[in-house]
Each structure stands twice: as structure tokens, then as C-alpha cells.
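Read the structure below first, then the notes.
A protein chain is absent from this complex, but the other protein chains hold their places.
By letter and in written order, the chains are A, B and C; residue numbering begins at 1 in each of them.
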Amino acid sequence: MSESTSRPESEGTPHPTRGDTSQSHLADIATTDAALELPPEQSGFGEGVIGEVLLDIEGLSKSFGSVHANRDITLNVRRGEIVALLGENGAGKSTLVNQIFGLITPDRGTVSVKGDSTPIKDPRDAIRRGVGMVHQHFQLVPVMTVAENMVLGHESTRAGVVLDLDSARRMVRELSEKHGLAVDPDAEVDDLPVGTQQRVEILKALSRRVDLLILDEPTAVLTPQETDELLGVMRELANSGTSIVFITHKLREVLAVADRVYVLRQGEVVGEVATKETDATGLATMMVGREVVLSIDKEPATPGEPVLEIEDLHVRDDRGLAAVDGFSLTVNAGEIVGVAGVEGNGQRELVEALAGMRKVVSGRMRLGDLDLTTANPYQTHHAGLGHVPEDREKHGIVGSYSIADNLVLNEFDQAPYAKSGVRQFDAVRENAERLREEFDIRSSGVFQTAGSLSGGNKQKVVVAREMAFKPKLLMAAQPTRGVDVGSIEFIHRRIVEARDEGAGVLLVSAELDEILSLSDRIAVVHGGTVVAEMRVEDADRTEIGRLMAGDH
Amino acid sequence: MERLSTWASKNRTPLVIAAAVLVAAYAFNLVRGDIAPSMFGAAWGYAIPLVLAALVGVIGERSGVVNIGIEGQMLLAAFAGFFVAAVSGSMIVGVLAGIGTGLVAGGFLAVTAVRWRMDQIIAGVVLNIIATGLTSFYLVSGQSLPGVIPNVSVPLLSQIPLLGEVFFSGRSVIALIAILAAVLVHLALFHSRWGLRTRAVGEYPSAADTAGIKVERLRMVNVTLAGSLAGLAGVYLSMDASSTFEREMTAGRGFLALAIMIMGAWRPLRAFSMALFFGFVNATASQLQQTGGFSIPPQLTATLPYVATLVVLAVAAGRVRPPGAVGQPYVKKDQ
Amino acid sequence: GGDTGSDTGSGDTAGYSTDDSNCADEEVFCIGLVTDTGNVDDKSFNQSAHEGAEAAATELEGVYKYIETQDAKDYAANMAQFTDNSYDAIVTVGFLMTEATVAAAEENPETKFIGVDQGYPEGTELTNLTGLIFPEDQAGYAAGFLAGLMTETDKLGQVLGQEIPPVQKFAKGFENGAKAANDAVSVQTVYHPAGDNAFNDPVWGAGEARKQLAQDVDVVFGAGGNTGNGALQEVAKADGAGESVYCIGVDTDQWDTVPQAQPCLITSAMKLITKGVTDTLMTAESGEFEGVQTVGEAGIAPYHDFEDTIPDDVKSQVEEIVAQLQDGSLETGVTL
Partner (left out) sequence: MSDTRTEEAPPPSDGGPREPEAPKDRAGLLAYLIGHQSGVVIVVALVIALLIGAALIRYQGVNPWYAYEVLLRGALVNDGALTRTLQKTAPLVLTGLAVVLPLRVGLFNIGAQGQLQLGAIFGAWVAYVAGGAGFLGAVLGMLVGIVFGSVVGLLVGVLKAYRGVHEVISTIMLNYIVAGVTFWLVVGPLQGESSRTSGIPQTESIPEAARLDTVAGVPVGFAVAVVLAAVCWWVLGRTTFGFRFNTVGANKEAARYAGVPINRVVVLSMLAGAGLAGLAGALEALGTLHRFEPAIVGSLGFDGITIALLARANPLATIPAAFLVGILRTGAAGLQFQTGIAPEIVDLLLALILLMVSIPVLGKWLFRSRADKQSVATTSWGN
């Protein structure tokens, strides 16, 4: 109970190296009976005994209409433990953690935190009990500053009413220093790159007293460096007594940081395993219920004519700053060119410019015969550009439309889906049924609204649509973000097939593994321009990482 | 001091515009001292209910709730204020009844649009029709008010040339409250805990929810409380600006207030200035008619305020960004 | 209106009946009234006509009912409600119903029609129809004359409803009368901007009156239904009301209809609609209309409490003017 009880100091301790530390940490918990007493309420960490059961879930069930999102789930998390939840898209992971955070009321079962099993009413209640959560989708108010977001809901005030933003800023600085997550308290969230937004989310959760931290796919939007940074923070938190529930689709991360893993399938816990007793293949098999091929095997490319030529392109971002700055690249038929780079280096603007959705300042872009610099999305599509957009919810699908309509979103006025301006619903339905089959889109039928699909299935709808019309160039931006391994495998296979059928593929991804395993050629971008181009055979992971970081 | 200068640099454009307007106003006063004060006075008089009503809109929409029922809220309050005062023989009772009615009308919107998640536009339209129907249906003629709402002059402030004369001298209490309300709502919205939460709820309710704020409750409270300002605006119409209640006497002011709210970019003080601008163009239009000498038919000069508004918006900043979640009921994940 | 329940539901409170089952009967005289989208409690011409009809029905121990039109396209249908029930006389109020009234009169020769404020085109020859019109310009002239004599600042103001003929006649008469009394006078005139609430915007009326007062106007003529009433009430609240600033009402003696205006109301430019309607209804019951147009009376209302405030020589000058207007020796000079 005294100050002298030591907690690892952030500056002093090197980040635990992945893998081995987590193993030893688990061993700690498993073997050490000697309780580590923690200072109460100090720096936001709870009092308690490492190793005791902190979160105990029993018989938890929740259904939405006829969908059993969670069935009779029983699991527990001990203090200082990192537990990963794994499962395909729609397996019920988010539903599960949302119940712990009071966002969803369970149909049956109990959630007890620190032995208190009264139902959690709402997030306010959850927060009060020491639960913090980073949500799958950002829960930040875009037009507010970092500091404002951080204190929202527990603001300090002067004279009881006047908002004390100075103390908020101070708190942001302190927290960000303590956890080594740099953010500017006065920056508006809207202006921040996604990686930084995620940092804000994490700090926000930590700004309250947190005994149990839930992270729902926090790494989906992070670069490898940022991911490592986060995993380090997680390890550190766990060491000092915070329990963490961690959801991710990336097995590498699970193996690196988690102590234990629960695997969910169709709303049920189908397995529980200690990370030291399993490996990636084992986890993937548990998740999907069959063997998953984690590596892509593809024939060497046979590049043909150039399909896309970009020369000295300049494009501005939303704030009017140069985002794409002298970008040149050529994509040939029958090859996959991967654009690797830390997010925010002009990739989004590049993709939008190519798709005709953003004005070009200067430069040349050609797709076959079409001059893309002045083309609109309609023209680019009809010139043979398939575009899997980065933000599928925003651009890729119309949530209130049926899957069938979404599958013809940019072909609806073409034969056979329309004849002289009149839509042909039979053709639309047939197309949808064919693609649903072919792309394994899991739904009740082709007239289900696309908005009600799980993330992976939404992505399949988009991919199906963009590949179905046999594009000359398939441009895929972050095509597997937030998608489960089974679907990733599937989408990757389809991309390679498209290449083999002669399409050029421009793959934009922040996922270095994805770039490395799919691409035939790699262009590394930094600051809106290509800083290096190489064949995949010549690529070296660390070298690319160095280039991405702007070290060239 | 430092705070002041950062504040000034952050608000450079509005400050420059305000300064320019002030200079122009004093210049006009210098040239036409015979009509300038009265025109500004008329402009402000015209703007008073619009300011109050626009604040209702601002509070509602900043919390994420569209309120196109302001017209109806004002009408009901005007009705209740007038008749309760007439029957009870007490002005203050009437005023309170009017404000209370505004609250009830706000509560109606809160319950239907927020709690029941009825389409917000429909809820507002329903409120407007109910108000028109009820107040005409139960109108009794031949009543009159037992007194007047007192005019007051603010010491010191009323000494300021022109501005003091227009805003602080011999104006009714409600006019002063309108100024105060605009300032207070501005301060509250941008500098208080309530304001931060309100804006969060109107921008991105799920972020507020996950931060432990009860979205529905806050929305309901805000929409209901804002009703009191609509009530005050209604009371102003039937008990202060005029001393009578007539069918549909709000005459579209609730809708104009919405336009002013948007022109004011959902900011209280900017809406306040827009209401003044609107009032001024109105005063100019009627002054043109009244002084004669122009061959423009009065029907056409009467359209001046509206034309001016459109032109200003088309030329200048048309694009303003509304609160992100306005119009959408907040549906929790499992409902 | 809210009072309809008692008015027509239980006729015995009034001196007439609302039971129209025997209208076909010779003995029973049934009167119907249709407004042009106004209400019978508008403190203005609809109300005056309504009261006139009530008075006639009481006098004749007849039947009386009314319909407040909601939509300009319903005039014919609303009149048909009465003709279908064999009413004997129908009063239609407002010049907007001019044409519909002529048409109905042609179709129903057995029914007498009285159109208040309606001037029919040359060549209209119907014996069952009369349009009751008033020399508003004369009433305005007399009121303006009084105002011209009363003003200290030589500035008069008019706050008016929609720019339509009856209002224009009042207003121009007022201006001419004022100038005749005092050629230094200037008259500031505002009509309500077009819109369907031109006669129903007391707040606007009050605002305009306030502005005029601030510009040194000391007599305000409020002519435009509730809009004008708003102006009167504002003047009544002003400093010096009844001492240095005055107001003048319109249509009826507004001392009675708008009591809040009493502090400043020196008179009203009246057209005697109530009397006109009662009289023509009596004629309708007993015999033939005097012609296709009936000219009603116009004038100014009593001074009430201002009897003593207004100097005697002013009173006598005004009296003289009124007499000259009535005997036709003085023209108002108003042409529309």
C-alpha cells in the first residue's frame, strides 16, 4: 500500500519484447501466488491482486431478432492478464464486449466485474466500475479537440460550470508522456491521421480509472510501427495490473501479446487456449473450423502492356495541402503493384484522384485510352477501372439498399441491368445471386440490406462488384482492413485470379504483410511521392519499413 | 491579456465584420440622425422574437434535434400567455404561463422526437398544426391584457450613443433577456460542461454515449428547456410587441428563425447578428416605402429582406456545416 | 371561432334561432353569412357584418347561421349550404367574393344576396342582389382632417394592411384630408408587405407604429384589421399617449372593439357596416333592394374621452367637413 511498491516506470523499462515476455508474464500469473500489491487509485490503475479473477462472464446470451450473436458465453479474465478474442467477422466479438461496457443489454447471463455482478446499465455505469473501452469504430467527436474529447463525460470545471480546458490539456500531456503516445491536445480530431486518432482513443480510455481495458480491433487502422507501439503499451499496462480484452484479426499480434485466447464461432466460445500452446495455423483453424491457407501461393506474374500510367501527379487533400506530390508509377496488365506506405502519405488522395473523385492539380494519368486527369467516376469506371474504396461504409455501399442493388451500384444503367432507362430487376437479381454464390457472401438472401451485413461480408460485396465487370485495372485500397482471416484468404485469392486473367492491380495497403505476399512489384511512398520501387523478390521487410518511415 | 489576444486572433473575421458594421452604423447616424436611430430600433424590435426563436433552434440542433415546431411553440405560448394574463388579471402569471406552455411544447417534441424517435421533422410539423388548430379553435375574442410589460433602461449602458439608445434604453425586459440569452447560450455552449456535452451529443452521439453521457436524457432536457425561450418569444409577441392574440399571429417567424439559425452557422451570437441584419433590411424596406420618392412598388420593396438574404448567402459563405447528428434519433446498439 | 358553439349550437342565448329546418317556410326568415377566409370575431368588417346580421335576425325573429370560409375556392360551396337549405338572404363579406356572389345570385333568383364591400361590374342587372359599398375615402378624409388639425409635429403616420381598394381609399382619403387641413403636414404610409397575413400581423403593425413615433409622427392611423390594431395598441402604450400622441382607428368605432387603444384613440374612420347590413337585410325581407349597389354610410366615430381634449374649433371644423362630404359639396379627390 505504500509508494515504494514498485511499478515499472515507463521511461526506465524497455518495451517488453514480443513473444517471450508475454510468455513469462503468463508464467508469472500462473505460478506466482505471492500477490503483488498495487497502490490504490494511483495513476488510474486499480487496486487488487494480480491473478485474481477480474471479469467473470457466465452464460451470456444475446440475440438480435433471429441472429444469435452470443450464445451461452462463459469466460473470465484475471487481473493483469491480456486475453484475446478471436473469431470471424460476425462471430459476436463486438457484441460480447459491448455487453461488458453496458452498450448492449444481455438477454441472459451475468457479467461481473471485480465480483460485482449487478447488471451493467450503461457505459456510465461501466466506466464507474473501472471498465474502459476502445471501440471498433472511432468514438471521437470529429469537430472537437483532442483535449475536449478526452475529458468528455468527466470534465473538470471551475465554479462547477465553467469548463476547465487548461487542466484537460495538462492531463492529455501527462498521459501522453506517461504512455509514450504523442498527441497534441489542441489538434482537432478531424485533422488527425487515423493512427493518431486511435492513440487518442486509447488515452481517452486510460484517462479514467481503468481496471479492465477492452480494445476492439484497435490495430486495424494502425501501421506496423504504431501497432508495435500499442502492443508495448498493452504489455506495460498489464504488468502494472490492468486486465485487457483484445480483439484483432491478426494472429501475429495475438501471439505476440496475449496470454490466453478465446475463439468465438457463430456466437459461441469454441475454444480457449494459452498462446504459448498454439500457433497461427492452430488459431486460424479453430476460428474458421477448417484449415486456412495463410500464405498465398501464386504463379509468377506475366506482365503485359501498361494499363495505368501516372506521371508527376499532384493532388491536394481536403485542407488544400499538397498530398500527392509528384507521383509517378506504371501498372502493367497482369501484375500486382503494391503501394506501401504509412497512412497519410497521399495514398487516399491518389486513389481518389484515380477514381475521378478528386481534382487533380497537375500531372498526367492514363488508363488505356482515357485521360484520367479530367475524368469523373462514371468515366473511369466505364473505362475499366475497378475501385475497392478504402472506406466501404462511406463510399462502397449504400447501407439501406439491398445487396442486389449494391452489386450493380455503378452498372445499374448498363445492359442488361437497364434497358432504355428502365431497370431490369430480373437481371439485377440473377447477377446478385450469381455473385453471392461465387463470392460466398453470407446473407439471408440477395434482398437483405447491405447495411445489416458484417464487415467482412460488406467488403465481399464491394470486391464482388468491382471484379465482376472484369476491369482492366483493379484498384484496391486497404481491401482486407477489419476482415477476418477466412475472408482475407478469399479476397486475396480473388485478387490474384484477377491478375491471372490479365487485369492490372494497384494494391494500396498499410499492411506490410499483405503487400509483401500479394504484390509482384512494390512502390514505397512517402510524402506523396514514390521513394523506391522494387520487385517483390528484391524486397526486404526492414528496408521497406525504413523507407516508409521517410528514411531515404 | 494573453487570453484576450488569442481570442481576438481566433475570431478575427467576425471582429472585423462587427467593427465595419459599427462604423457604418455610426456613419449612417451621422448623416441621417433623423431616421437612423428609429430604423435601428425597428430593426432590433423586429429581431427580438427571431433571436429568441433562433436560440431555440440552435440549442435543439446543437443537441441533434431539428425543431421546425418553433412556430407552433411560439404560437401556443403567445396564446396561453395572453389568455392566462387576461383571465387571471396578472401579467406575471400570464408570462409564466406562456413560458410554461413553451416548456410543455418543448416537452412534446422531446417525447415524440427523442423518446419515441418519431421523425423529427414530422414531430415539428405536428406541433405546428396542433398549435394552429388549438389556438384558433379555442380562441375567444374580446379579451384584453391587464397591463403592460415594463420598459426599462439600463443605467450606464443606455448612455452609449446610438447603441445604448437602440438596445438599452426604454426597451422591454424581454428585449434585454433576449440579449442576455444570446450571450449566455453562447457562453454555455462553448465554455461549459453542459455545452461540451450538448455539442458532443449533437455531433456524434455514440461518442458521447460511450463517454458515459446519457444521450437521450440530455437531448430531452435541452429540447424541453429551449421551449422556454420559444415561450418567451411567444409571450413577447402577444403581450409585449402587441397586446392581443390573433390566429397565426406568429406569421412565419418560427421559420424565419430557422433560416437565421442556419445563416448564423448554429452559433448563438452569429444568429443574433443575422437576426439584426434581417431586421435592418426589413426596416429599410418599410422606410423606403414610407419615405416615398421611389417608384418601386411596395410589394417589391417588401421582398428586399428576403432577396438580400439570398444574395448574401449565394455570394458569401453559403456553406455552413450543421451539427453532425442533427435529425437522427440516437438508437443504441441493441434497440 | 370559439364562440360558435354557443352562437349557433344553442340559439336561444341570442335573440334569434339557429334551427333552420323551416327555412322553406314563408314565415321564417333565414339569414346566412359567408366570410371570405376571415373569422367573424375579427374586430373588423367580418365582425361588423356578423353583428349586423345578428341584429337583423333578432329584429325579424328569424334564423341566422354563418360559415367562415377556409379556402378561397369554397365560396360557391359555402353559399350552396345556405341556398340548399332554402335560406332567404345570404350576406357575403368581402370584395374577394364579388364574382362568386353574382354567380350565386344568378343561380338562385329566389334568394336575396347582399355583398359587403362588393362593387359589381356595369350592366349587372339582378334584382335579388345588392352590393353594399361605402365611401371609405370620405371617412378617411374626415379623420385625416382631424389629424391634420391635431398634429403638433406636422407628421402623420399610416400603418395599413394589404394594398387593396378599401384600404387604399381610407388611406388616400386620410392623406388628402390631412393636407386640406394643414398643408405643412407630411404623411408617412406603410402597407403590410404582401402575404396572406397582411391583416393579421399586429406585431408588425406595432413595430411600424413605434418606428413612426420615433420619427416624430404624433398621429397614427391604423387601418388594416389586426395589423392596424397592433399599431393603435402600440401608440396607446407610448409616452404621451392621449396627450401629445394620438391614434385613429378604422372600420368600426374601435373604442369598443379595441379597448386597449383607448388611451390614444381620438376617433375612428368608420364605415357603418353593421347598420348597413341590418338595413339591407330588413329591406330584403320587406321588399326590393334599392339598386344593384347600396351605398352605406361612412363617417367618424365619437371622440369619447377625448371630447374635452380636442379643441372646440377643431371639432366644429371637422363637423363642417363631415357635413360637406355628406351633402356632396366636398370631393375627397380620391380616385383609384
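Operating definition for what follows: a residue touches a chain if its C-beta (ideal position, glycine included) is under 8 Å from a C-beta of that chain, and two chains touch if they have at least 3 such contacts.
Bear in mind the structure is a predicted one, so any value in this text is a computation, not a measurement.
S.K.: Where does the absent chain make contact, in terms of the chains shown?
M.R.: A, B, C
S.K.: Quick one: say which of C:D196, C:D305 or C:E319 touches the chain that got left out.
M.R.: Answering carefully, the residue with contact to the hidden chain is C:D196.
S.K.: Tell me which of C:I164, C:A180 or C:M282 is the one touching the absent chain.
M.R.: C:I164
S.K.: Could you tell which one of A:S443, A:Q459, A:Q478 or A:T529 touches the chain left off the display?
M.R.: Only one of A:S443, A:Q459, A:Q478 or A:T529 touches the chain omitted from view, namely A:S443.
S.K.: Of B:P14, B:G33, B:G89 or B:G133, which sits in contact with the chain we cannot see?
M.R.: B:G133
S.K.: Who touches the missing chain here, B:V21, B:V104 or B:M118?
M.R.: Residue touching the chain left out of view: B:M118.
S.K.: Footprint of the hidden chain on subunit C, which residues?
M.R.: 1-2, 4-5, 7-9, 18, 36-37, 65-74, 77-78, 81-82, 95-96, 98-99, 119, 121, 162-165, 168, 193-196, 336
S.K.: Residue-wise, where is subunit B in contact with the chain that is not depicted?
M.R.: Touching the missing chain: residues 61, 66, 112, 116-123, 125-126, 129-130, 132-134, 136-137, 252, 255-256, 258-259, 262-263, 297, 299-300, 302-303, 305-307, 309-310, 313-314, 318-324, 326-329, 331, 335.
S.K.: Please output the residues of subunit A touching the missing chain, sorted low to high.
M.R.: Where subunit A meets the chain not shown: residues 65-68, 88-91, 265-266, 355-357, 376-379, 381, 387, 389, 394-402, 405, 409-410, 412-413, 418, 421-423, 425, 429, 442-445, 447-449, 452, 454.
One rule holds in what follows: only the chains that are shown with their structure count from here on.
S.K.: Compute the distance, rounded to whole Å, between the mean C-alpha positions of subunit A and subunit C.
M.R.: Inter-chain centre distance comes to 76 Å.
S.K.: Would you mind pulling out the distance in Å between where the CA atoms of subunit A average out and where those of subunit B do?
M.R.: 45
S.K.: Mind pulling the subunit B residues that touch 2 or more other chains?
M.R.: Residues of subunit B never touch two or more of the other chains.
S.K.: Subunit A touches which residues of subunit B in the complex?
M.R.: Within the complex, subunit B touches subunit A at residues 191-197, 199-200, 203-204, 206-214, 321, 324, 332-334.
S.K.: Quick check on the complex: what are the subunit C residues that touch subunit B?
M.R.: Within the complex, subunit C contacts subunit B at residues 1-3, 39, 41, 43, 47, 157, 163, 188-191, 193-195, 197, 200-208, 210-212, 214-215, 226, 229-230, 233-234, 237, 258-260.
S.K.: Flag every residue of subunit A that touches subunit B in the complex, lowest number first.
M.R.: Where subunit A meets subunit B, its residues are 62, 64, 98, 101, 103-105, 122-124, 127-128, 133, 135, 138-144, 148-149, 151-155, 157, 161-163, 204.
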